[in-house]
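Mind having a look at this structure? Questions to follow.
Missing here: one protein chain of the complex. Every other protein chain is in place.
Chains here go by letter, A, B and C, matching the order in which they are written, and residues are numbered from 1 within each.
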Amino acid sequence: MGPNSISRLSAEGLGTLLLTYTLAFASAGGVDTAIASAGALAFLYWLLAGASGAHLNPIVSLSLAVRGKLGWVDAALYTVAQLVGALLGGLLLWASAGDAVKPAFLGTSGEVASGDLVKALVGLAIGAFLLVGAYVAFEGAERLLAGLAVGTAFGLAALTGATGVNLAKVVGADLTYTISGGSVAWASIWVWIVGPLVGGVLAAFAVPWVTSQIPSATADAE
Amino acid sequence: MGPNSISRLSAEGLGTLLLTYTLAFASAGGVDTAIASAGALAFLYWLLAGASGAHLNPIVSLSLAVRGKLGWVDAALYTVAQLVGALLGGLLLWASAGDAVKPAFLGTSGEVASGDLVKALVGLAIGAFLLVGAYVAFEGAERLLAGLAVGTAFGLAALTGATGVNLAKVVGADLTYTISGGSVAWASIWVWIVGPLVGGVLAAFAVPWVTSQIPSATADAE
Amino acid sequence: MGPNSISRLSAEGLGTLLLTYTLAFASAGGVDTAIASAGALAFLYWLLAGASGAHLNPIVSLSLAVRGKLGWVDAALYTVAQLVGALLGGLLLWASAGDAVKPAFLGTSGEVASGDLVKALVGLAIGAFLLVGAYVAFEGAERLLAGLAVGTAFGLAALTGATGVNLAKVVGADLTYTISGGSVAWASIWVWIVGPLVGGVLAAFAVPWVTSQIPSATADAE
Partner (left out) sequence: MGPNSISRLSAEGLGTLLLTYTLAFASAGGVDTAIASAGALAFLYWLLAGASGAHLNPIVSLSLAVRGKLGWVDAALYTVAQLVGALLGGLLLWASAGDAVKPAFLGTSGEVASGDLVKALVGLAIGAFLLVGAYVAFEGAERLLAGLAVGTAFGLAALTGATGVNLAKVVGADLTYTISGGSVAWASIWVWIVGPLVGGVLAAFAVPWVTSQIPSATADAE
């Protein structure tokens, strides 16, 4: 661990905490959820990208590790920090919202019927393609644009119903619901890991290829 | 075809795929559809404009060709790539949303009664005027502003009911609905070609004239 | 008239036409109307501010003339161009929306009961204070920020119910409704002139005073 690791992991933990907490209040679906998701991630990216990259989601960190843009040890530590942050965010939700803390509010994973498996995997993969594609494409762009792009990508994923593309938020919700006495269908959690990872890794390779063939045009001319 | 053509056509195809896929989830009309349309096109413009111009719509490519800003071969290839992308986006919708894939969700073209013909043509022409006018006016502006402007123009077109201003999305929806067993009123499709083309070509000539008479003021002073 | 006057007046006319046309589709009130108003004016400001200042509203032009920032002949010509543009926008609405062209959709002025006079005047004055204050404060700022600020100010005015702060849009709607066979309460139109003018002129003097006392801080440091 380098000397700045504690600060970076604090940033990932704090950001995922705040993301998990705020997004529970916009979980009804549709354009409202998309707007809230975009605003929350854009803000946290502006705030924290300079410290840690503001992944706030193991799918992002792991996809970037597969692409060779993040070390595997860092990806593992990021994942732990994100899960801890999401759990703390869930517990704060429990403290401030009380009885309102239910699966639909928290965004728990839920059971996936075998007939819906392909639908769920395709939807989550496309959502993660948008999100990870934005992280890869706007790395090094000016902070204002990069935050808007990453936030909008997350909002578009939420618009298509793929709010579960943030694995930390899903697991944090599941853990919080379990602790608060609820029962979670852990047997289906692999869907929220495999679907987004396939889409995220695909984006980490495809998006740079599509956008980087013309060097002069992809350079930030702003 | 120049050496970068495959990358450019990939960008048009991928972008139109993602646009067709995401916008199906915000097809109820009104301000919600406008916001989703604006966000989706702004994001894809930021992502892909450096590679291909991010037209993602044959109306934009053909209007720019009439204006002399894009070669006719390129415009034809762009159109094919956009239609292929939109069809793939429609098929992914079918895979992830299943039975929800119906005309209102997809945004198919539909039949136009003769009494509504002028209304439909005027509405689509004004929508295309806004969209193509933005592409022409913000060519060469900084990426952040250009994407916001192009996206907002598309959102305003959607606000006025002219979501069908994107010809690739309309044809992709029609083909997907046909493949999924539905019946499409192909006889009216010319309305979605003629109306937007008239508005788009008009904008390609009128907007530069209105905005370029005072050179020092139109230069990007940012 | 200077050599660029035709271009400037074309910009005011075209912009007011597009503003009048698009905003009719978001006249239900509340946050939706605010978002549409903000998006429409921001886009048109980005597009046309370099050509004419993108006032698109006689209240803005006249307030700036009182403040000495626009000649009176220009203000008069701008007003005529804005009214012509708004009327053309109203007629295009009639062509594309047909029977939907009714007072609530168009945003006509309506009758004001004597008991509601102070309320209406105060509301319109505060709305114009926000709008004209933004034009004055962000003159010379970078185009992206200035458009966002002017658009947001118009959106906030709409949020408070003061959509009638755009005098061209109101008169254009009244004329369109009269032409389409309706009856307009022209006796109350002075409310839409006096209220906004009081707020606009107040802003044209107060906002620069409040924001310009510390020269180094108000300079655009971006």
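One rule holds for everything that comes next: a residue touches a chain if its C-beta (ideal position, glycine included) is under 8 Å from a C-beta of that chain, and two chains touch if they have at least 3 such contacts.
Since the model is a prediction, treat every value here as computed from it, not as a measurement.
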item	value
Touched by the hidden chain, restricted to displayed chains	A, C
Sole contact to the chain not displayed, among C:A81, C:V132, C:L148 or C:A204	C:L148
Candidates C:L9, C:A65 or C:A134 - the one touching the absent chain	C:A134
Absent-chain interface as seen on subunit C, which is shown	30-31, 34-35, 38, 118-119, 122-123, 126, 130, 133-134, 137-138, 142, 144-145, 148-149, 152-153, 155-156, 159-161, 206-207, 209-211, 213-214, 217-222
Missing-partner contacts on subunit A, residue numbers	4, 6-8, 10-11, 14, 18, 21-22, 25-26, 32-33, 35-36, 39-40, 42-43, 46-48, 50-51, 92, 95-98, 142-144
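Keep this in mind: only the chains that are shown with their structure count from here on.
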item	value
Other chains in touch with both subunit A and subunit B	none
Superposition of subunit A upon subunit C: rotation angle, C-alpha, nearest 5 degrees	180
Subunit B and subunit C, separation of their C-alpha mean positions in angstrom	29
Distance from the mean Cα position of subunit C to that of subunit A, given in whole angstrom	41
Residue numbers of subunit B (touch at least two other chains)	35, 142, 144
